[in-house]
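Left out: one protein chain. Kept in place: all the others.
Let's turn to chain A:
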Amino acid sequence: MDRRESLKAIVLGTVSSAFLLESCGDTKTEEQAAQVLDTPPETAPLPGRMPEEIAHLKEITSRTFFTEPEMATITILANIIIPEDEVSGNASDAGVPDFIEFIVKDKPEFQTPMRSGLKWLDIQCQDRYENPFRECSEKQQLEIVDAIAYPEKAAPEMKKGVAFFSLMRNLTATGFFTSEMGVEDIGYVGNRPNQWQGVPEEVLKEHNLAYTEEQLRQCVTNGRNV
């Protein structure tokens, strides 16, 4: 059995730092598991957080920035940017609108670009379709999005919309791919105890690379078995 496969970390709850390791009788790994499990339990509700940070978090989460109509528009846009596909769900399945609400309070420099961008979008839609964006048909929504989603070919008068949509795209992607769903989608498989054995042999081959004898001799290979 591949040792890397055998090192499955199970996180006990979302806030706990304790974890277990399964292993195939590997003493080093068992020692390691014991060490980590020996670490004292977290005592404070937010261990390792400064009082100033806790106060800041409490303050910004005690208020709401976006209005309900604004949140409705953000949700529609986020799902247009990251829709459901064969790999994973859409942006709102991953909690992206809530993340955007949080991050504009945490980084107030986004508040004006976001609010004025949402306003710009509604004014455009009102002019074109006599409705705010959220009440437009799907076809109309995609039509206006097409006009602002491609920075290099967008019409000059769409510049403000392009800047807003780029910000929306960036916030949505960051929010999605840092969610549990998004991390699974992107295929990041780290953040767990393991023993680094180097690049898998088949990957090295694919890239026409190999470790030298010297590297294998001088480095810690953790039982790399080629």
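The working rule: a residue touches a chain if its C-beta (ideal position, glycine included) is under 8 Å from a C-beta of that chain, and two chains touch if they have at least 3 such contacts; residues count from 1.
The rule is short, and it goes like this: contacts and distances are computed from a predicted model.
UniProt records the chain missing from this view under the protein name "GMC family oxidoreductase", selected from "Cytochrome C oxidase assembly protein", "GMC family oxidoreductase", "Energy-coupling factor transporter transmembrane protein EcfT" or "ATP-binding cassette domain-containing protein". Against the chain not displayed here, chain A makes contact via residues 4, 11, 14-15, 17, 19, 28, 31-32, 35-36, 39-43, 47-48, 50, 52-53, 56-57, 61, 80-83, 85, 87, 95, 99, 102-103, 106-107, 145, 149-153, 165-166, 169-170, 173-175, 177-180, 182-183, 185-200, 202-204, 206-207, 209, 211, 215-216, 218-221, 224.
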